[in-house]
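Omission of a single protein chain aside, the complex is shown with its protein chains in their original locations.
As written, the chain order gives the labels A and B, with residue 1 at the start of each chain.
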């Protein structure tokens, strides 16, 4: 729902701005090259060349709401989790496990790509499937079925 | 939800002023007044004089929807909240609003069902109309000025909501729909904070619809979506609206289970908690779940799904929109097989001891044993069989490994002895699933799409309903949920049609877009090549393949099948199994091992302790589809990826990694050690597998194929799938599927 509020800024600026807020705008004095963010921010090496998937979550089939539809997210393909024997809670060995789902959300595919490039992630983009609106009418319920069939069979 | 925000703004002018004060440029917030700069010149004269600071940004349709224009001339322009939008003629007001990016609240309207117009939640104000208009049932007319967030519309919806909530129980804390309930959401926007209804609420007796759908009928708001779904999509006319007035209820009248293979979808379309998932009841709340967008592999359709998991456990599976494949439905098998992912799993590598019992060992030991045995037998005695759930990565790894060991006996179960793997159109659904909607005559040969591929069947049914397309069927008696002509039960009828002696020929010839669908169950026949040449003769005779239409289709059964054919896993199992001394089963459970020599060494690599394990000497545990990244190609030749949603069980590993590790132990190291490199290898063999979500149109015409000079046996066709609910190792391990096949399958 915050989409319209941020719409005016340029996509690139938004990409830089949205999650990390390291730079103020696209007219920043510092130029960032791909991969640099990851190196500068001291992220462990094994997370620098991660494989991520950029996708746009589909509308939940169970609900009408479309407020979250059209956002782009990054899935870190993280499955390193287990049920902790102490409390039965879920533990994870991956610092990014909960980042993609909860924290990263982009207004456009380009923004998500730019973000991934900046961090040096190896990304693939999944196609976004959109619904097809076809005309339909209430009157179709009462459409004439045509003339009665003659006895042919 | 856009309308929630809008309604909140409307009800709280205070909040609105706060919002606009904070943001210096208030244009992103939508105003009721129309934007004169964008409306037509003549109408802008009448519009309000208030100056608009900046032009409004172009609006995108709700959910990024595409508009279907039959022809550009059919476009009309309407104004939604003052914003002009071009829509195809014949759309409803609600669809016009959707095209303008306004989500109208609704309960009874569903984009894939017929319009009922009975919930009245979608009331909007239309200029010059004396009353609010039910937008779902009202056709949009040129120049119509629709206002969706006026006080009149809001008040009307509040009135409707009050009536809906009158008899709705205050169940939300114990309701499974809580948190993903349209009624809950919309009552946040339009519900009153107190009730004026002082009488007692009605209660309704719950219905028993079978082991999948749980009913709490008191919660029902009579939107009739489930009735329409059952009647229109599922084709089982069991549900109905009984009684009248406040006593009205949804039910079957006589005690009846819902015996549709698509019944689970009523859970999704129910806007309240009246129909919920029985296996999922009281298991989790939807906000605890993490959704992973993946695909289904229980049949060859590759339905798009979302795997909802909590921690390391798959909690449920939901459909995901894909207009080209499954629209927004999935079959019951897809939806409810998930409990099979938690049962009978193989955790550790195991070796069968001399006493016949399995003993858990380390990966190192297990692989060493396998590699040692593999080197003891002759290369041509090594046979590898990929199972029906294998992904393309593991199949190419298996093939490469066996080739390096000197054997070329690699096959995929279900693909039969004689195959046409040279040309892709020979084993794909060439007209595409969505393309089937164009067909006007269907000829189903030896296939029962209702059990083999319910989503394809739903497409055929949709086409039959919409255009009265004719369906003819050759095969054993079975039940269809649309009208069909049963032409015969075997190749005899096929020959008659091919020679033009059958009355069906005239129907076939008069068709514009005839579609022949051949079942993959026929692959198992010895005379498949002869059959196929007869079918090709029919295709040629009926002009089924045209420059713009390829109606000769094969409907595959398993998720692995088409990728296996692409990758060339095409050995004849009748020849290779009897001579096998080292058999590598990669998840293959349904292959007939009776002819396997007793002294053969069998390695079973898979995720479930299923049929294949009984004969195995070594077990290598692998990851199931919900735990790995894999490429699967569906029956129409569209490759898609599964995405890992949960961690693997125990010490299991990805299939291709196991084969890669084994190759190293065996001294024939495969040249790839990450999934990217495996895919690079696939690119050399079958590049189409890497273009995800794309279909290549087939251009091969019939003439290029040589005719087969084999004898056709006249034995009638047999059913390919006996039990819809149990077709692979996951579904066979599932308790829910077992219940379904006990109660729902027709004997």
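Following the convention adopted for this analysis, a contact is a pair of C-beta atoms (placed from the backbone, for glycine too) under 8 Å apart; a residue touches a chain by one contact, two chains touch by 3 or more.
Methods note: contacts and distances are computed from a predicted model.
The complex includes a chain that is not drawn, and of the options "Large ribosomal subunit protein eL14", "NADH dehydrogenase [ubiquinone] flavoprotein 2, mitochondrial", "Ras-related protein Rab-39B-like" or "GPI ethanolamine phosphate transferase 3, catalytic subunit" the UniProt name matching it is "NADH dehydrogenase [ubiquinone] flavoprotein 2, mitochondrial".
The chain we do not see here touches A, B in the full complex. Among B:147, B:207, B:470 or B:681, only B:207 touches the chain that is left out of the view. The residue touching the chain not shown here, chosen from B:60, B:114, B:150 or B:252, is B:252. Residue positions on chain A in contact with the hidden chain: 145-149, in rising order. Looking at chain B, the residues touching the absent chain are 196, 198, 200, 205, 207, 237-244, 247-249, 251-255.
We take it that only the chains that are shown with their structure count from here on.
If you check the complex, the residues on chain B that touch chain A are 1-2, 4-5, 23, 25, 28-29, 57, 60-68, 70, 88-92, 95, 98-99, 103, 105-106, 111, 114-115, 117, 136-139, 177, 180-182, 185, 267-268, 271, 290-293, 304, 306, 310-312, 318-324, 328, 627, 629, 641, 643-648, 675-676, 692-693. Contact residues of chain A toward chain B in the complex are 1, 4-5, 7-8, 51, 53, 55, 57-67, 69-70, 75, 77, 79-83, 89-90, 101, 122, 126-141.
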